[in-house]
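Got a structure here, written out as structure tokens. Questions coming.
Omission of a single protein chain aside, the complex is shown with its protein chains in their original locations.
Now for subunit A:
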Amino acid sequence: MADKRFDEATQTETVGHEWDGIEELNTPLPRWWLWTFYACIVFAIGYTVAYPAWPGISSATQGVLGWTSRGQLAKEMDEAAAARARTVASLADMPIEELPQHPELMRAAVAGGSAAFKVNCVQCHGAGAAGSKGYPNLNDDDWLWGGDLQTIETTLIYGIRQPGEEMTRQSMMPNFGSDGLLDAGQIRDVAGYVLSLSGKEKTSAATQRGAQVFADNCAVCHGENAKGNRDLGAPNLSDAIWLDGGSKAEVEAQIHHPHHGVMPAWGERLDPVTIKMLAAYVHSLGGGEEFAAPVADAAPEGEDIAEEAAETRE
């Protein structure tokens, strides 16, 4: 090799190039580096053969392994369903009022209900189940139709004022104002009386007049002492919770031409187990009633299902 040159200082061969007097030394990379690179190419080719890769006009190559992201999702969904199958079967067989005696099953139901709530219920009741004006807050301890597990389940299955549903919760408050049953003064008086029950208005001659109006027109549904009537879904008017607003104007408006909430009958849309889980979740939000204390060792079948929900070693 005619122009083979060696660098004087290091005795390393140069590659033969020169730029403005600077020459490049040939300090080669190890050859396995090259082979690693080739191996990567081979792997990449194999990968595109095995998995969907090359785009075509209407679809891509399918890959010889037959893998698809859809198939993987379906598989994972099936696995998840299979993993839940035992819990779901136990829940299906169990009357909801017995659920509190099985703490692990209860926890599983609450977790499942929480997920179902976020899909079906948040549109009206809000993500935290706190509701809004006209839509009940499910966290508090005030219930129109009752707050034990069974009653909540019934409400869920048949809905509230669901048209065409025979078993649905039904009640109507008359349009006292717009139908001319009471005049504006009477409405003002009775609204004042109702607000005075929870201390929001001082007792006066007007509220005393309102008490008489209440006894004549309202007590039949809301009760003599305005504590409400759950059979009719008539709200308790003596507590601090106002579904349609607690200002005088709002109360008057409700008497004049009442607003009636509607909830779908979820029995038509969701399976019984999901409804059971939803009822358990709503019950667990802090306002649930008639909560029987769990029996310590009463739940042999549920023990390992949701054991980790409570006692996690993390």
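We adopt the following convention: a residue touches a chain if its C-beta (ideal position, glycine included) is under 8 Å from a C-beta of that chain, and two chains touch if they have at least 3 such contacts; residues count from 1.
Keep this in mind: contacts and distances are computed from a predicted model.
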item: Choices "Indolepyruvate oxidoreductase subunit IorA", "Cytochrome c oxidase accessory protein CcoG", "3-oxoacyl-ACP synthase" or "Cation/acetate symporter ActP" - which one is the UniProt name of the chain not shown; value: "Cytochrome c oxidase accessory protein CcoG"
item: Candidates A:N137, A:Q254 or A:T274 - the one touching the absent chain; value: A:N137
item: Positions on subunit A contacted by the hidden chain, ascending; value: 1-3, 13, 15-21, 26, 28-34, 103, 126-128, 130, 137, 139-142, 198, 236, 239-241, 284, 286, 288, 291, 293-294, 309-314
